[in-house]
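The complex is shown incomplete by one protein chain, all other protein chains being positioned as in the whole.
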Amino acid sequence: MKKLFLFLPLALFLSISILLYRGLFLDPNRLPSALIGMPFPHFTLPSLDSPSDILSSADVKGRPALVNVWATWCQSCRQEHLMLNKLADQGVVIYGVNYKDVRANAQHLLRTLRNPYRLNIEDASGTLGLDLGVYGAPETFFIDAQGIIREKYVGVIDERVWQEKLAPIYEMLLREVTQ
Amino acid sequence: MIPELGLFALILALCLAFVQASIPLVGAWRDDWRWMMLARPAAWGQFMFLVFSFTCLAHAFLTDDFTVAYVAQNSNSMLPWYYKFSAIWGAHEGSMLLWVLILAGWTFAVSLGARQLPETMLARVLSVMGIISTGFLLFLIGTSNPFTRILENIPADGHDLNPLLQDIGLIVHPPMLYMGYVGFSVAFAFAIAALLDGKLDAAWARWSRPWTTVAWSFLGIGIALGSWWAYAELGWGSWWFWDPVENASFMPWLVGAALIHSLAATEKRGVFKSWTVLLAIATFSLSLLGTFLVRSGVLTSVHAFATDPSRGVFVLVFMLTVVGGSLTLFALRATAVKSQASFGIWSRETLLLVNNLLLSVAAAMILLGTLYPLILDALTGAKLSVGPPYFNAMFVPLMALLMAASAVGMLTRWRDTPTRWLGRMLAPVLAVSLLVALTVATQHDRSNWAVAGVCLLATWIMLAGLRDIFDKTRHKGLFKGLPALSRSYWGMHLAHLGFAVCALGAVLTTVGSVEREQRMTPGTSIKLGAYNFAFNGVTQLQGPNYIGDRGSVRVMKDGHEVAMLHPEKRVYPVQQAIMTEAAIQGGFTRDLFVALGEPLADDAWAVRLQIKPFVRLIWLGATMMALGGLLAATDRRYRARKIEPTLNAGIIE
Partner (left out) sequence: MNSLVIAIALSLMLLGNSMAAIDAAEFSDDSKYQRFYDLASELRCPKCQNQNIAESSSPIANDLRGEIHRMLSEGQSDEQIIDFMVARYGDFVLYDPRLNSRTVLLWLGPSALLLVGGVVVAVIIRGGRKVRSGTSNELSDAERYRLTDLLQESDRLIEQDT
């Protein structure tokens, strides 16, 4: 019996090792959104396309959509833009949050690179970004027809990411509507 | 050509390490002295080849050989030569080479310095170290070869050393740290050899004690330098972050401190043998765990190396082999006998047990806190952070208990101490300490219970030490008695004093620091504490491999100039990095700390000003602890060896 105690350190070490092994395949920088399952935050902000129009959270409700946080100062957003255009062509609903940007720059970019966004919220001071828990751009939120945030993806969406990870989520949201 | 020779030397060193790991071990098992005799030459050869290999890498750095990928990534022709040299261990591959070099150095030292060991014991010790060396050399050659050449598109200049590492502290910090980490492999090897031998006894403890103490001292110096570097170089005046990388070095230090105390009990009284062996294994295991944490990327840290999962898997498998193997050996060979010697409640044995308990719990707590985000993520996928508030809340009470116990520990005697005598010795010490604490609590306007508490405990340790010194010399008189005291005795007192000083500095700084982050235009001044800080604007700065701005802040106190401080904001164009070089005017009672923030409109700057009382006591105390350890390790009884074999024969056989 007493001998068993001597195996205690070994047992402890082995269980720590298993966790460390699992840890090797986890990303310590991955930070899931705290807003998953929560309604899209309330806001009243101007539209980027026509600043006299005021948008609110009611405007992003109604159907499953991607809400993409972007800015012209963000280099990787530009890279992502082409993919978003492609998705918009396929009929994916994408709303934009133009995060802490200069209006003229953003409008210029949309004119030259084409506009994949159904509508664009101009969040010049970053208040909506803060409420969304954004800590960098690009970030993309998935909302369902009731305007509930269901998923968040941080980083550039490319063909591979869309096919492997994100398309299934979007299709699931679409299926929920038809059911 | 030279880098290829360096790699070739590494491979030869690996071959010798393999010989050293296997043949003497088999020899010890078969009792064949010829096989055992191979251990020494193999260790020497290995060390020689690693010195050569390291010299090759140093040559590549100093001659700006950017065809070597590692040099191209971590050096630059504009870099001053001393940073070129220290860039050798500025990233993963080179620091691994330094690691195996130091391991070979320790092995070499053991083979020379432990001549009084029985041949079987030495063969086993060197073999165990050979096993460790084999593993790390395989790791180095297999996953992290520092000599890899760039065959195409050789860069015209290097990518430069990370500016954070361009600091004097960082030249010395990693070698010291590795001296400690790797040095614990000696204690580990002794423990494994003793387990293989089946004899855990006082002789074993005596042999491994000085090695352990030296390794612990180096690790302490390494940690203190790291803390100093964070204070001076990270630009915010914090000296300890409880960052995973810091914790990775702090855990083996704490368990190493427990081991040193436990070894004393095992050597002097033959008690707690299995526990001491377990601590020796744990100390080195935590060193390996630290290597894993820092180099695998499982935890986020400011200081982590660029990571690669294959490296993580390698270190984990290696750790599983070495630590898993040794703990299995421990479970099979160690005895569960409680204690074979007698001791009373107020004996030194008891106090050493209390010391071990507190230090082990502290290390376990840090391990738990460091790994908890990982554990939770692995089990539930939830994210959380464990930071300074948690560690401080847990660590401070444990250290307070340890301080309270260590004063008693110094005065108690082996086996038993007459309670009345102990009371008589400690009562005046306690009275004076209480008086000091009370005076501090009532006199000082900024003080609080933490300050009073740390003054109480620090005085308690210091006076108890003095009381013990007076007691030890009472027969011969102070002047005749003092020189007769042994070095290990002085080392013990110096280290305990250092502990008190360090604790004092940590608490006084944390409680008493004042700081202000302020927008300042040239010509304006701010009053902070008793000092007046006047900002005189910035001038341009041109360094060897950076450009920047140099601010001038005149510090006045009572109308007199105390200091002219020049904080810098540097831009390292090659690395596209911005560095904040704080200007510090040091002093025993306080540091004045000025750092530049960002440039603002109208020539104004964000300026961060701090007054940090007694902050230097932290590093002074840490240095005293390390010096105490080194002093104790040079004690006469570890050096005078000529007569020992015959005297010790009874235990060895």
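Order as written gives the chain letters A and B; numbering starts at 1 within each chain.
Keep this in mind: a residue touches a chain if its C-beta (ideal position, glycine included) is under 8 Å from a C-beta of that chain, and two chains touch if they have at least 3 such contacts.
Since the structure is predicted, the reported quantities are computational estimates derived from the model, not experimental observations.
Asker: With the missing chain put back, one of B:T67, B:Q116, B:Q518 or B:T634 would touch it. Which one?
Answerer: B:Q518
Asker: Thinking of the whole complex, not just what is shown, which of B:V26, B:L368 or B:M564 touches the missing chain?
Answerer: Checking the options B:V26, B:L368 or B:M564, the one contacting the hidden chain is B:L368.
Asker: If I consider the whole complex, including the chain that's not displayed, which of A:I18, A:A34 or A:V177 touches that chain?
Answerer: Checking the options A:I18, A:A34 or A:V177, the one contacting the hidden chain is A:A34.
Asker: Among the options B:E93, B:D167 or B:D243, which residue touches the chain absent from this view?
Answerer: Candidates B:E93, B:D167 or B:D243; residue touching the omitted chain: B:D243.
Asker: Which positions on subunit A touch the chain that was left off?
Answerer: On the subunit A side, contact with the omitted chain comes from 31-35, 73, 100, 126, 130-133, 135-136.
Asker: Touching the hidden chain in the full complex, which residues of subunit B are there? Just list them.
Answerer: 201-202, 234, 236, 238, 241, 243-244, 267-271, 300-302, 304, 337-345, 347, 349-350, 353-354, 357-358, 360-361, 364-365, 368-369, 372, 376, 380, 382-390, 394, 398, 414, 416, 472, 486, 488, 515-519, 540-542, 547-549, 569, 571, 573, 576, 578, 597-601, 606, 637, 647-648, 650-651
We adopt the following convention: only the chains that are shown with their structure count from here on.
Asker: Taking each chain's centre as the mean position of its Cα atoms, how many Å separate subunit A from subunit B?
Answerer: Computed from C-alpha means, the inter-chain centre distance equals 43 Å.
Asker: What residues on subunit A touch subunit B, complex-wise?
Answerer: By the definition above, subunit A touches subunit B via 2-3, 5-7, 9-10, 13-14, 16-17, 19-26, 28-32.
Asker: Okay, in this complex, where on subunit B does subunit A touch?
Answerer: Within the complex, subunit B touches subunit A at residues 274, 278, 281-282, 285, 292, 296-300, 309, 312-313, 316, 319-320, 323-324, 327-328, 330-332, 334, 336, 371, 373-375, 377-379, 381, 383.
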